[in-house]
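Missing here: one protein chain of the complex. Every other protein chain is in place.
A, B and C label the chains in the order they appear, each numbered from 1.
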Amino acid sequence: MKEIELQSQPDLLHDGEVPSDVRTEELVLNMGPQHPSTHGVLRVILQTDGELVLKATPYIGYLHRSAEKIAEKVTYRQFTPYTDRLDYLAAMNNNLGFALAVEKLGGIEVPPRADYLRVIFAELNRIASHLMATGSYGLDMGAFTPLIYCFREREWIMDLFEAACGARLTYSYITIGGVREDLPEGWIQKCREFLDYFEPKIAEYNNLLSYNHIFINRTGNVGICPAELAVAYGLTGPCLRGSGLAWDLRKATPYCRYNEFEFDISVGRGQNGTLGDCWDRYFVRILEMVQSVRIVRQALDKLTDGPVQAKVPRIVKLPAGEVYYEVENPRGQLGFHLVSDGGTSPYRLKIRGPSFCNLSVLPVLAPNCLLADISALLGSIDIVMGEVDR
Amino acid sequence: MTPSEIIEVLREHDAEAVVSAVADGPYPHVVLKAEEIVTAAGFLKSEPRLRFDLLRCISAIDWPAKNSIELAYDLISTSLAHAFAIKVVLDRANPQVESVGGIWPAAQWHEREAFDLMGVTFLYHPDLRRILMPEDWTGHPLRKDYQDVVEYKGLKFNP
Amino acid sequence: MMYIPQRPPVEYKGLSLKIVRLATRWGPTGISLALRFAWGIFFAAVVALVLFVWLVGRFINPLLPWFIRDFVVVVGLLGFVCIVAIIGIWGERKVSGRIQSRLGPMRTGHWHGWAQSLADGLKFVQKEDLIPRDADQPLFRLAPYVALVPAFCAYLALPFGVGWVFRDADVSLLFVLAMLAIEVLGVIMAGWASNSKWSLYGAMREGCQLVSYEIPMGLSLLAAVVATGSVNLITLGEAQSGGWFAWLIFQNPFLFLAFFTYYVASLASCKRSPFDLPEGESELVAGFHTEYSGFRFVMFFFAEYVAMFAVSALATIIFLGGWHSPIGGPSSPLWFVLKSTFLVWVQMWIRWTLPRIRIDQVMHACVKYLLPFTLLLFLGSSLWQLYDNPAHPAFKGFANLLRGVLGVLGLVLLGLYFFGAGYGYYNRNRLVGQMARRHLPGA
Partner (left out) sequence: MLETAVFFLFATVAVTAGLAILLSTHIVRMAYWLIAMLISVAGLYFLMGAYFLGVIQVLVYVGGVAVLLVFGVMLTSRQQAPKLRPGPGEALWLTIVAAVLLAGLIPSILRVRPEQSALVAENSVADIGHSLLGEFLGPFELASVLLLVALLGAAYLARPKIPVLGAQQKKGTTAL
């Protein structure tokens, strides 16, 4: 890659044109931990030459809450609320990942209704999370209005979640063995209303932001991440699919009866620049919202009657052993490496946050970007620091 | 490929390196010799039947009872859609292993995390620093015998 | 228990103790009283100002020595400028709210939160005046004034109508441009004196952006100057009496385009979106005013809105017929204010719609597109003047036809705007969606 070559040969950047008696200096810029476009408490040290970024080094850990250490001290059920706080914009998906990991190790069967409910809530949360990503990406680019539009729609999903589980951000709704409660009366009707309302709104975002000329010029051809690079750095989710690789765990290793649903893997096509640029990563999220709406519609149709909880004791005891389970989160693959010694709490729980791995590609993509491109890049990778630092 | 087939391929490649193998259950994996990890990793990535190109996670597990630290590398192949895991067992007193960052660059941050929280040293790692904890932190918090810090730079914590 | 380092308490003595006591005793009451009667106070002030200016202009004017007269008019202008900024800031918030299907400020002052910027001003005055320890103190203090005062000075030569001008200078157009150009210095000074890298970046961007865009801005205006042969704003305005089709923008195709190039360049010179790079809040935290707080920050804010109105007023005078009515009625400063306000509104509309351009694109847009284009416009306008005279009767007919076409085009554009706005207003339930509407606060 050209960027890496350039970085390793810094003297290429300043050829002999600068007279020897002129002393030039690079400006070291401390971006974050309090910066509007680092999406939380990320700190990036930028080495810049004017507006040109030569090197970017991320420093993380400002939001480290030792979730993995806590997991060793609490029971399995007690850990579910902690998973909410990993990627707090996609708490349902986190709950789902943890529940599936525990169920896999414990061999717990989940009733079909619970499975469909899990899919519905996971996909609705994916829409909410992508709305947030889309809106805040607009904000990173200096367009304020898309954010408010996205929040307007996200508010509806929050209301639906609140009706189902009483919480608006940290749900703990998907628990070990199923979901916590059945749907309230009339919820399905409300959900269908929302989907009918929401689908045309996507066109509105596209008109306002995605196909805006300035936006395309800001994001197209910026931060190009080829598929090989993306795979090598462990990028998953929209970042990987934005590079053109059709890789989705919901298709590759289906869980929660995802194999019963009809949907397409959204990939970037590079139609507004080069394959794998920021615009592609951004647009994959828009396309995924459409697919999520499709999945939710099908799941609502398939929803059968029956229990929503398998018979799981209040204090779960898992057999000794270990498991690694991954689910497709809005930001990529969320993995739980769960080791049990036969007790009531995990012996070791390693959490693979997708944002953590996605962020690791930043030092590779950042060199030779302009300063403004760094926020374009960070926004298109769409990190949540709660998950990076855990 | 099924896990047992993958294990077969690995044994075919280098039977010496495979210490033990688990083909069924929720977590099929092989335990490799720690010295062989880099060659094995290169084989896993380049072998056309395996093609494990996506390193998902590196988990370090502390076993004071066995006096060892296990490293689990969870892999998946984006082209063949099969998953597998390899493990190495390290000495708890002096955990050292070669870095696989040259094969999967994704490993670099995971290895930094294992270094930070579990105290595993990765040889030939380009940038082995603490990642989540402050640079001047003492101890490795995820070890089972870790003592909570009571004071850090004038900040006193609840015991 | 967490250890929290304690600040040594501030000790007040003597007069400062008395002031602090008085402020803590009467401050909240005073503020709440002021807010309660702010409606009355504000409108009384506006009415008094208008009456004052009218009285001075009509009766007292000839009786007073000139410097007292000038003083009075300057005070009136200052009042006008403050009202422009206050209403502008409130309007911006309302406009952004409406564009984003919110309501904007609704509480302060009861009627659509009209007193919001007054309340904000009160808040800012009370805020702590922070100056970074390593800042260049004198320059840091001076910068807000350098930004605000020239923007105000531009109004000294800005005519609101025939006779409605502080100084009818021969070179008033150039004077206004010069004053708007000085404003940059304040911003650069602020950015440098703050001793913050983000501020420095903001100042750098401001410097190269404004110096570059001054040229296309001036060139587009020169195209109009060529058409009238004067750089006196009153002459320029008076050249356009006689309704819609007499406006300079419809005089020839080059001027029609020059209006738009001027408008784009003026957006850049006011640091308005999509050229708001010096502030660029998602890239540079807050750009050149990152380190400013309290009243110093307000001065930058004021300067922005004052300059916004000034460039819009310039566009109105030069291209849009100034104080002349579009339908041929009596001309009045009200028309001037109305048209300028419309242009300010368009600036806001653009800001809440478009993303921000990157710095290299800003420079490219200026140097590679706007600059040659405005040069061509200038040349074209000059050539047009060469042929558009009685010596070329054939061209005259063609020119008149083109004028008519351009005028109709302008009418169509305006009609489309009003049609779109009306359509949006009457279908707002359907467009936003009944469900989203129920979510609007206050619904």
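Convention: a contact is a pair of C-beta atoms (placed from the backbone, for glycine too) under 8 Å apart; a residue touches a chain by one contact, two chains touch by 3 or more.
Every value quoted in this text rests on a predicted model; they were computed, and no experiment measured them.
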(message) Considering the complete complex, identify which of C:Ile131, C:Ile182 or C:Val346 is in touch with the unshown chain.
(response) C:Ile182
(message) Looking at the full complex, which residue from A:Ile127, A:Leu160, A:Ile224 or A:Ala252 touches the chain that isn't shown here?
(response) A:Ile224
(request) Please pick, from C:Leu210, C:Cys270, C:Val298 or C:Met348, the residue that touches the omitted chain in the full complex. (result) C:Leu210
(message) One chain is left out of this view; which of C:Ile99, C:Ala227, C:Met308 or C:Ile357 touches it in the full complex?
(response) C:Ile357
(message) Counting contacts across the full complex, list the positions on chain C that touch the omitted chain.
(response) 67, 136, 139, 169-171, 174-175, 177-179, 181-182, 184-185, 188-189, 191-192, 195, 200, 203-204, 207-208, 210-211, 214, 229-231, 357-358, 360-361, 364-365, 369
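In the analysis below, only the chains that are shown with their structure count from here on.
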(message) Measuring from CA centroids, which chain ends up nearest the centre of the complete protein set?
(response) A
(request) Could you give the separation in Å between the centres of chain A and chain C, each centre being the mean of its C-alpha atoms? (result) 41
(request) Name the residues of chain C that each touch 2 or more other chains. (result) none
(request) Give every residue of chain C touching chain A within the complex, in rising order. (result) 96, 99-102, 197-198, 201, 204, 273-274, 276-277, 280-285, 352-361, 433, 435-436, 439
(message) Under the stated contact criterion, what part of chain A meets chain B in this complex?
(response) 60-61, 64, 66, 68-69, 104-105, 231-234, 236, 245, 247, 252-253, 321-324, 326, 333, 335, 337, 339, 347-348, 350, 352, 356-357, 360, 364, 389-390
(message) Which stretch or stretches of chain A touch chain C in the complex?
(response) 27, 29-30, 35-37, 50-51, 138-145, 148-149, 152-153, 155-156, 193-194, 197, 201, 208-209, 212, 214-215, 217-218, 370-375
